Structure formats: structure tokens, C-alpha cells
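With one protein chain held back, the other chains of the complex are shown just where they sit.
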């Protein structure tokens, strides 16, 4: 692998849940080129799917004419996934903790929590009028080796 | 499925042969959503891979900093794939026929021929400075039904 | 998701198969539970052995149906959690909420 980001992929999908499998396939193929174990790939996939679910549902509000852009960048130390929708964003500071007793039986509110558990870093960039970008980062096992 | 093109996907890959499998996965997933038989999907995949080979090798001249853009559009009657590189194009009128006796033993020159055999329509748009776009069209079996 | 419903010792057992995700299975589960409750079947076991994938919406759906069944005076328990589903429930501290079994007879017997 070269010094610069040569292994990058960008996928733009129509705003439909059916399209998620297709982005998952790209992630699967991309992780086959590198050194993550199966378990890591599974949970990373789940984190990405949660971000896609949110982009399609909350961001693009199920509007089939909108799009979700996903970029994959394979850096020497990390695999980074960005999920960008065309929505109005939200306040990331007020997200309730789903493990608090009062929230335990709520039927929703666990997506971002799972993302944070399964990735090494999750940045959410919600910019009014410019959509929400969820940035998922996983450190590669051989990083620094 | 709606009236307009809701099932469209765009994939941008780094200019590397290793990335071709990943575009193939997207095609496989996309064709699972529709009604093509296995055989058709196989040959359509081959046509697309030939276009990708050419984009990476002849168009982008193996430059790893260049990109190939692939778009998939699922229309009511057709599945259309466009493969766009950043190269200088070529003269499509002077392509030799690989089945002519004089060309039969040449080690190359069969890619576009295969594309034309396996797709219902192949348009090649070579525009100097704007890259070459290969437009592959396959009619859906249920079209018009 | 595919669901097969059978009865054992007066308990309704739902064998779920496939994905329970935002686009798939989540609504089907709710509808099946609703039907059982309407028929007066309030002792329910979800067999998750063949559930291949679950996302946060699927987890939410488990929680939602659990609450529904409780509110209607019934009980819903889980059977045969895969390792991955167990992890998902563990992380969100839902293993303390659900009664989980790895043996069907035990699950059925636990209602009486």
C-alpha cells in the first residue's frame, strides 16, 4: 500500500433501506483487503448500518428523492467511514443515555450508543443546511506495527 | 418501485484492479433486487468488469491517483451502468474485429467485443479532457410486461 | 424475517428466522405479538436461534413488544440468544430486563 490514500471508495445511494446491504457489501470487500478479524468487521458493519439507518430515517426523513453519500478511506492506521445525509441535523449534546433506568424500556435511542461502542471514534457533524456527517473511525490492528 | 429513478447508486473507486470486486458486489446486490436470471447477471458483470479494466488500464493508465466513477440506474425497463474514467479517450470507429482471421491470435482486443455481446446496448463516449464514458444497457426481462 | 408460531404447554413459541432490522421484520414481530394477545395467548417465548442479524431497531422492537405484553398482563421471554444478540443486549443493559433461556423446556416450565 502506498503512502497516500489510494484505497478510497465513495458510494452514493438512493435514500432507501434496501440500499444498505449494498453499502455493507462494499465494506465487506474493503475489509477483505486488510487485516481486521471477522468479529471486528461484523461490529463495524453494524455501526455503519446504524449510521445509514439514521441518515435515511432521521436525516433524509425517508424522502426517496434524497441521497446518502458514504466514503471509505483506508489510511495506514485507520479505516474511516463517513455517512452524509441531506437533513437538518440535530443536537448531539442532548442525546439521552439508553442505559439509564428511565430509558431502559424505550423502544428507540440505541443507535448512536452502539456506534460509539463498536468504533474507536465517532464524530457527528450536524450542519444546518449542509446535512449531517457521521464520521466513524476504527484503528487497524497492525497500526504502528 | 416508483415512477422515477429511485434505485440508483454511484460508486467512485481508486484506480486499482483490486477495487473491481467491490463494484461487482454492488452490481450483485443491485441485481438481487430485481428480476435478472443468474446467467444474465454473470455476463453483465463480465461486461462491466471489461469496462472497468479498460478505464483503469487504458483510460487512467494505471495512475493510482486517478478515479473511476460507476453509476447504476435501475429504470423500469433497463438497468444501465456507466463507467467513467479520467483519460483521453480513443477512436471507437477503428476498433478491429477480434474474430477476423488476422486478429484471431492477437492477445488483446476482445474486451469491447465481449461488452457488445453481453449487453443490449453499448455506447462509448470519448471526450478529450473529459474522460471516456462507457454506457452499458441491459433490458429487464419483465420490461413492458 | 420469517415467523413460525407453535404452542408447547400452553405457551406460544415464536421461531423467528432471518433479520430483525429497521427495514425488515420489526413490524412483522409487532403484528404477530398483537395477534397472539388478541387471541388471549399471553405467555410468549421468542426463539432467536435463527435470527441472523439484529440492529438497534430490532433491539427496540424486542423492548417494545416486551412492554406491550407486560401491559396486557402477559409475559414475554427470550430463548436461544446467539452470541451476537447476547452482546447487543448486554451492552445496553437489557439482559437484566429480559428473562433469557437456552433450553426450551426450561423456558416453557418457567411460566407455571
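Order as written gives the chain letters A, B and C; numbering starts at 1 within each chain.
Just so we're on the same page, a residue touches a chain if its C-beta (ideal position, glycine included) is under 8 Å from a C-beta of that chain, and two chains touch if they have at least 3 such contacts.
The structure displayed is predicted, hence computed values, not measured ones.
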Contact set of the excluded chain (shown chains only): B
List the chain B residues touching the unshown chain? 17-18, 20, 42, 46, 49-50, 53, 57, 98-99, 104-111, 113-114, 117
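In the analysis below, only the chains that are shown with their structure count from here on.
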Going by the stated contact rule, which chains contact chain B and chain C alike? A
Inter-centroid spacing, chain C versus chain B (mean Cα positions, whole Å): 46
Need the CA-centroid distance for the pair chain A / chain B, whole Å please. 29
Which parts of chain B, given as residue numbers and ranges, touch two or more other chains? none
Residues of chain C engaged with two or more neighbouring chains: none
